[in-house]
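Missing here: one protein chain of the complex. Every other protein chain is in place.
== subunit A ==
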Amino acid sequence: MYRLIARLIAESTLQTVEMVAASSLVAVLFGLPLAVLMIATRRTDLYDLPWLGRPIGWVIDAVRAIPFIILLVLLIPVTRFIAGTSLGTLAAIVPLSIAAIPYYARIAEISLQEIEPGLIEAVRVMGGTRWMVIRYVLIPEALPGLLSGLTVTAITLVGASAMAGAIGAGGLGDLAIRYGYQRFNTTIMFAVVAVLILLVGVIQGAGTLAVRAVRR
């Protein structure tokens, strides 16, 4: 009995980690460039094209306004198109990523916004191009904030991935609902909660270490 529980939990944990890791990666890959684009087009000392960045902000807010559980359902056709199916761990990565991209983009935007204008000016005066400003100033100087933002995003995704269980995504949330809630198996329920707490702790710890390493 306990071996079965252990196997179920191990399997589900792996699925959750898979979903969180993959969608976090996608969130950075797309969210960070969007944040840079919003900042660089808004700043008068960079591209000064506010009409270009503003619509991106609207789309980001629109996606963030939709509750994740509804987004899951809304995105089923998109998920089918990309993953070939709307069921399973792999399929859940699609809506998770789409929710995570605007979330991370806004968090990254806050960190990028904090950069001293003087630093940008310094590189401009050295004869640096706008691209060099992004590469040498914006990203490296905001790195601690970008990393702690990623930590927050990943932890939020742990919660969201549990909801994705609703479309049969697997993972810890799914396990807790099916065995713990629907079959009244409190042992599994508590075990899942313990693993989730541990998982979030590990993510937060790793994030804090990473921030400390780059900040020095």
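As a convention for this text, a residue touches a chain if its C-beta (ideal position, glycine included) is under 8 Å from a C-beta of that chain, and two chains touch if they have at least 3 such contacts; residues count from 1.
Basically, contacts and distances are computed from a predicted model.
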Q.
As a check of understanding, state which of "Na(+)/H(+) antiporter subunit C", "Methionine import ATP-binding protein MetN", "Glycine reductase complex selenoprotein A" or "Molybdopterin-dependent oxidoreductase" is the UniProt name of the chain not shown.
A. "Methionine import ATP-binding protein MetN"
Q) Taking the entire complex into account, which one of A:G84, A:P140 or A:G201 touches the absent chain? A) A:P140
(Q) Looking at the full complex, which residue from A:L119, A:V152, A:I177 or A:V200 touches the chain that isn't shown here? (A) A:L119
Q. For subunit A, which residues reach the chain that was dropped from this view?
A. 116, 118-119, 121-129, 132, 136-137, 140-141, 143, 214, 216
